[in-house]
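Below is the structure I would like to discuss, written out as structure tokens.
Of the protein chains in this complex, one is absent; all others appear in place.
And now, chain A:
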Amino acid sequence: MVNTSVRLAQINPAVKLTAHLMVMLFLMMIADPATSALLWVLSIVIGILFGGWNIQYIIKRIVPYFAFFLLVFWMLAAFGKGEHIVGEFAWFRITEEGIYNGLTIAFRMLGFVTYGLLFTSTTDTTQLVMSMIHQYRLSPKWGYGLLAGLRFIPLFQSELSQMKAAHKIRGFHAQGKLKSFARYTLPLFTQGIRKAERVAIAMEARGFDGAKPRTYYHVPTIRRIDWMYCAFLFMAVLSLTALSFSFGWLHWTWNGSSA
């Protein structure tokens, strides 16, 4: 669900995408749990302040990832290498290094998910494609093709459920995963190609050839507010990193593991 009334939705999608990708890249360079956690909290705060998120939304969308968080954490903590043993039971050997790395990776993953969600929950698909065309010089042929393709997703879903019902009545059970995969995908694929062909014909019949000069209904531009958002985001990330540094928590990926 894209909420277009919130402030983050007003930011140019291409700029927003670039900014969030840069923060994600930065997250990959951080190798300590505290800074990673702080940067993750930042994304939640931005979501609440500018993304129109509320507690219900966060519980519904982010909390499910905590299962992943625990899984990643547990895997690295229980099976990771290290010398400082915290506890040992059964075949598990928990080490300080394991806990440290586990928390880092788990928070990094959460951060990725949340910054990604912050982008998708506030970006209209059409605006994104238009912004890619205008700001990143994506060819209209690809841009409009992409938009046309998106319309097929719900169509595929309804066709698949119809086919499953039909096969149930016929008593058809494909032997093996591969066979059932082929049985379902092949007809869907042929139908998909046929539909895609029709859409392409319709688009060309309406004068679209991807090369002619064209005007645009939506022309996303880069405005001051876009730069302001970038500046705010980067400043916030850097201050949190500096804060973490001042407490002596900060560790970069290239400094090797520690603790």
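Assume a residue touches a chain if its C-beta (ideal position, glycine included) is under 8 Å from a C-beta of that chain, and two chains touch if they have at least 3 such contacts; residues count from 1.
One rule holds for everything that comes next: contacts and distances are computed from a predicted model.
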>> For the chain not present in this complex, what protein name does its UniProt entry give, out of "4Fe-4S ferredoxin-type domain-containing protein", "ABC transporter, ATP-binding protein", "PH adaptation potassium efflux system protein F" or "Nucleoside hydrolase"?
In response: "ABC transporter, ATP-binding protein"
>> Please identify which residue in A:A200, A:M228 or A:A242 touches the non-displayed chain.
In response: A:A200
>> Looking at the full complex, which residue from A:L21, A:V45, A:I85 or A:A166 touches the chain that isn't shown here?
In response: A:A166
> Touching the left-out chain: which of A:Y216, A:F232 or A:F247?
Replying inline: A:Y216
> Which residue numbers on chain A touch the omitted chain?
Replying inline: 125-126, 144-145, 147-148, 150-151, 154-155, 159, 162-163, 165-173, 183, 187, 190-191, 195, 198-208, 212-219
